[in-house]
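One protein chain omitted, others in place.
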Amino acid sequence: MIVCIAVVGHQNNPLYIQSFTEADDALKLHHIVHCSLDVVDERVNNPKKSGPMLNETFLGLLYPTENYKVYGYLTNTKVKFILVTTDLDVRDADVRNFFRRFHSAYLDAVSNPFHVPGKKITSKTFAERVSNIVKSVSFHTTG
Amino acid sequence: MVREVSESCMDSLLTEIVSSYCNRFYATKPELAARRIEAIGYQVGHQLTERYTIERPRFNDHLEAIKFICKDFWFELFKKQIDNLKTNHRGTFVLQDNKFRWLSRVSVDPSVEISGAAQEPSVMSENKSAQATGLHLYFPCGIIRGALSTLGIPCAVTADISNLPACSFVIRIKV
Partner (left out) sequence: MAPAVPRSGDAIFANVERVNAELFTLTYGAIVRQLLTDLEEVEEVNKQLDQMGYNIGIRLIDEFLAKSNVTRCVDFRETAEVIAKVGFKMFLGVTASVTNWDTEGTSCSLILDDNPLVDFVELPDTCQGLYYCNILSGVVRGALEMVSMKTEVTWIRDMLRGDDAFELQVKLLKQVPEEYPYKDDE
């Protein structure tokens, strides 16, 4: 189950963060997202470590914790998407597909003339679309 | 299918941006008018870059980003690529479009007055038309600056029309 999704600007400024669990988890999830940003920076600044995935927007699994898996995506415009899920055995293809749909929703939100670049995304349409994407996704557990 | 509108719609908007800002809102402050028109372009460049770079690997360096502007980005806007790209390898790039569409199609309003130092009348009329043409270039300069900034490359963009109908955009990357 997807428990948290975040959009973070190029100066690590949060643009959107939404958790999909009981309220008392929020703080912990925000912390996980925060920690993952360093992993993204490290990956991008040390391209050797990321090997064949060099420059691909999908960054793959950033790090696993005991209860969560954290995935990352970095657009050409230096915007990070962070996904936190409780599914522990997830196919990359499904996560890629999720990010692809999420990216389209993000694009339409920032194409709104009233959205100010670098500021939080406040669009209700975006929030609804994200929640629909999250609901419709089920990461297949193999094994 | 890609949604389209008639090119006249776009040309009309460009003409109106210039005449509204230069003749009505900031008739006596041409620098302010220029800055506002550039800001409109900046927003468009920013948003288009978000859209046009989806599903595309990240660029390695400035040159790759500039090449993207010259090829794919320009093609989306004008159905042609930039004709010539030059660089001094020290952060300055010159993008030349041999027949820049927004100058060949947009009707330049000769009534646009630019306040400035008094000049010889003959020089003035010539300059006036060049200046009026120049007003139409703040918007595309803003688009390019918005596009590159969004790709993480802060820069200044100016236009050179000494060679009409060719138009050169000069990009100076800030270090």
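Each chain carries a letter (A and B) given by its place in the written order, and its residues are counted from 1.
Quick note on the criterion: contacts are C-beta pairs under 8 Å (C-beta built on N, C-alpha and C of every residue); 3 or more make two chains touch, one makes a residue touch a chain.
No experiment lies behind these values; they were computed from the predicted model shown.
Only one of B:43, B:133 or B:158 touches the chain withheld from this view, namely B:43. Those residues of chain A that touch the chain absent from the view are 108, 111-114, 122-125.
Listed by residue number, the positions of chain B touching the unshown chain are 2-10, 12-17, 19-20, 24-25, 36, 39-41, 43-44, 47-48, 51, 76-77, 107.
Operating definition for what follows: only the chains that are shown with their structure count from here on.
Between chain A and chain B the centroid-to-centroid distance comes to 34 Å (mean Cα coordinates, whole Å).
On the chain A side of its complex with chain B, the touching residues are 10, 55-57, 74-78, 100, 103-104, 107, 110-111, 113, 117. Taken together, the chain B residues at the contact with chain A in this complex read 43, 46-47, 49-51, 53-60, 150-152.
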